[in-house]
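Below are the structure tokens for one structure; questions will follow.
Every protein chain but one is kept in place in this view of the complex.
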Amino acid sequence: MRGAKSAKWVASAIVVALAATACGGNDSSNDGGKGEVDPNGVFRLTNSEPQGNLQPANSRDTASGQVIKGLFSQLVDYKKDGSAELVYVNAESVETEDNRTWTVKLKKGWKFHDGEEVTSKSFVDAWNWAANIDNNQQNSYWFADIKGYEDVHPSKGKPKAKEMSGLKVVDDHTFTIELTEPVTYFNYKLAYSAWSPLPSKFYDDPKAYGDKPVGNGPYKFVSWERKKKITLERYDEYQGPDKAENGGVELVVYNTLEAQYQAVASEKADVITQIPPRDLPKYRQDFGDRAIDAPMAGVQSIVPVFYGDQWKLGDEKNAKLRQGLSMAIDRKTITDKVLNGSRVPATGFVGPNVLGFQEGVLGEVAEYNPEKAKKTIEDAGGVPGNKVHIQYNADGGHKEWVEAVCNNIRQNTGVECIPDAKVDFQTDLNTRDAKKVKSMYRGGWVLDYPVNVNFMRELYETGADSNTGFFSSKKVDELFKKGDSAADLDGTVKAYQDAEKELVKEMPAIPLWYYSTQAAHSKKVNNVEFDLANFLLMHKVKVVK
Amino acid sequence: MPDLTKTEETEPVKAPVAEGAPVPPADPAVGKPRSLWSDAWSDLRRSPMFIISSAMILLLLVIAAFPGWFTSLSPRDSDMALYLQKPQFGAFFSPEWLGYDGQGYSVYTRLIHGARNSILIGVSVTVLVTFVGGLLGMLAGYFGGWVDTVISRITDVFLGLPFLLGAMVILVSFETRAVYVIVLALAVLGWTLVARVMRGSVITVKQADYVMAAKALGASTTRILFRHVLPNAVTPVIVVATIALGGYISAEATLSFLGIGLAPPAVSWGVDINTAKDLLRNAPHVLLWPGLMLSFTILAFIMFGEAVRNALDPKLR
Partner (left out) sequence: MGRYVARRLLQMIPVFIGVTLLVFLMMYALPGDPVRALYGDQTIDPAQIAAIKADLGLDLPLWQQYWNYLMGLPQGDFGEQIATGLPVGEVIARALPITARLALLAFIIIVIVGIGLGMVAGLNAGRWPDTVVLFVTLIFISVPVFVLGYIYQYVFSNTLNWTSPLVTDSENLGELLMPAFVLASLSLAYVARLTRSSVAENRRADYMRTAIAKGLPQRRVLSVHLLRNSMIPVVTFLGVDIGTLMAGAVVTEGIFNINGIGSELFTALFRREGSTVVGLVTLIVIIYLAISLLVDLLYAVLDPRIRYA
């Protein structure tokens, strides 16, 4: 009985995961753990050791990110169902007339876990502190839109000021943010955890605070046993919409994904947020209706470098070659088999479930068509040297799919394709930064904020810091500019959608597939849901008695 | 006292065991005209271990030299339709014999084509290590004094260095990870073993009467080193090097397995095992066969080394 039911659920889960790219979906396993819900039950989430301390503007890795998301609430949040509808959390409202000056009104009565009231100052001081280059916060660039950022975060030398002139406290519950340029989607950026407020006691000793953080979120910090676990408990006075439906979380550290998996499979822990490659083929059998497939917003692609002599800018025939290579890749077979259904074939440059996502913008360029691929490449004069390299880091589990992609290219187009392994991520990044990539490299991007802009401007604008393929196109830059100066969010999104269509012609990258979440949970919990960056929505988890 | 002039003229390899071997002979058969080497050879011919291992190595060499005789496919012929197909043991020596792996490659074809890199690396490293380590060990042992101190301390530092760190530094500093880079890395990290053995052996030999006599007669240092000391001190080095050969093959596979050795498109059993480890739960055959083939190869060379040692080391007779 059970087996049959599981199989059916699995089949529908895959359909849901695939369909989710189009219409979005809020996947959860609804009936995993059965029985009465214990509102004070504590569950164990498998995690790895956070890198660095728990200062919100310094957290970039997923392990500390998950903790920060429990400890802190932001001004706003957005729905994860693909509509990306804005939700106010600590803010009563975030409004603007001109997209340049934003007025934030805070909800009254919000308190940090130590009892201090959350006021305008809690935000403004925290942002000034985090943006200051001397404080070495890894997320400091998030504040770059604010007027006066250059003074606290110069690209060279010491900061000239301690405060950004664009931030002004009006009263305890109102403050304004002035930007250097209008940004129509600025309110969406505020959902990122770098914008967390900080209590005044933070500044006494920021480092010590990072070991024992005090936030304004649905959970309060209890303890941190290094390399063992972090314990959070529900903050009972919490007033936000995302109040915890469980008593607390233990984030238990396991060295490897394999160990995390085993812990959940043997009911020693309750939720795993990522399935290790070794267990991917079997996890649906192992967990039955407790296996989860949920959509994410992220794209994996192979990125040509335009500083070598193989790929040329503004050359239509050269761009055709990249289209040809794209058509030679059998995305469906590779995602199904080599990647065990953990990815969804990409049809555009922008990840799904964000504002402005366009299904199928790549059209036939993303469709597997060996004959056309070969013909397109031949018609365009063939790939210079008749050989491409795909650079990847050997320590990240990419070897299998890079080899499969290369086999596709080689066997379908006759262009020799060499997987170019770099020992580790460090060496890989170093080669990219030093402009020494031979031909193409593996690139990946997961959303920072849920607008299509995020998937294009940082990667393909001329001179952008993350544009390590050194793509540059006047036409695309103009469309970006048009979007940035649009009167409203719709205008921005539309212009960037046009830019995405232009990108298809120029192919600054060959998008391969969208990321998606594969997860599982024990019999002790249910209602396990994820956001678009693979973070568990901890507050929603229900613990069964 | 042997006839000194004659010792200088005759092939020094034929010097009596009693004086050449680093260990005192337990074999009282001195006086027989047979040399250590011809003695060893007659021993070897009768050793079953030697015969079996030679046959295994011969087979491996043929596979490495002519993979085309054994399989018609290329190791990069991929057919995703055959993804993880199970072995069909009835189909001897055909591509589907041992099943297909996660890239749709024939496991059997990959086994055949993997032999060349393994053996090439094992043999090259052994040769390189024997030359470099042997030379340095000989210099340290023969000259003593500061030469010995410097070489011995360097050996200590290298021995203390973690294999992985050393290998990474060397491998990363090259653009490609071709076979010669792996050979170089393994040789740089492996010469100390041979150097140590050689040093010990030379120290014993240099006190032998015939070396003293050659010195007294005014033979040049080079001549003494290469005609008297080396031939008499080389036996333990040969023994160690032969046995270590299997170890180098294993080391290459380990590096490739850890992702810092050979990488696709190079064919290596270590790379295949690395890929296969993620398929352990649903397709264990993909890991089993390269694992067995690798072990078989190492076994062949280690058995060969043991047979040679048994024949050359009189103590064990």
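Think of it as A and B in the order they're written, each chain with its own count starting at 1.
Everything that follows uses one rule, which is that contacts are C-beta pairs under 8 Å (C-beta built on N, C-alpha and C of every residue); 3 or more make two chains touch, one makes a residue touch a chain.
The structure displayed is predicted, hence computed values, not measured ones.
Between the chain not shown and the residues A:S223, A:N255 or A:N386, the one that touches is A:N255.
When the missing chain is restored to the complex, the residue among A:R226, A:K243, A:K435 or A:K481 that touches it is A:R226. Touch with the chain that is not drawn comes from one residue among B:M138, B:A187 or B:M303, which is B:M303. Within the entire complex, the positions of chain B that touch the omitted partner chain are 153, 156-157, 159-162, 164-166, 168-169, 172-173, 246, 250, 253-254, 257-258, 273, 277, 280-281, 284, 287-288, 291, 294-296, 298-299, 302-303, 306, 315-316. Interface residues of chain A with the unshown chain, by the touch rule above, are 49-53, 60-61, 133-134, 136-138, 140-141, 153-156, 210, 226-227, 254-256, 258-259, 262-263, 266, 268, 395, 424-427, 429-431, 433, 443-446, 448, 458, 465-466.
Criterion: only the chains that are shown with their structure count from here on.
Note: centroid distance chain A to chain B, computed from Cα atoms, is 49 Å. The residues of chain B lying in touch with chain A in their complex are 76, 78, 80, 83-84, 102-104, 168, 171-172, 177, 259-260, 263-265, 274-275, 277-282. Of all the residues in chain A, the ones that touch chain B in their complex are 276-279, 281-282, 330, 333-334, 337-338, 394-395, 397, 399-400, 403-404, 406-407, 410-411, 418-419, 421, 423-424, 427.
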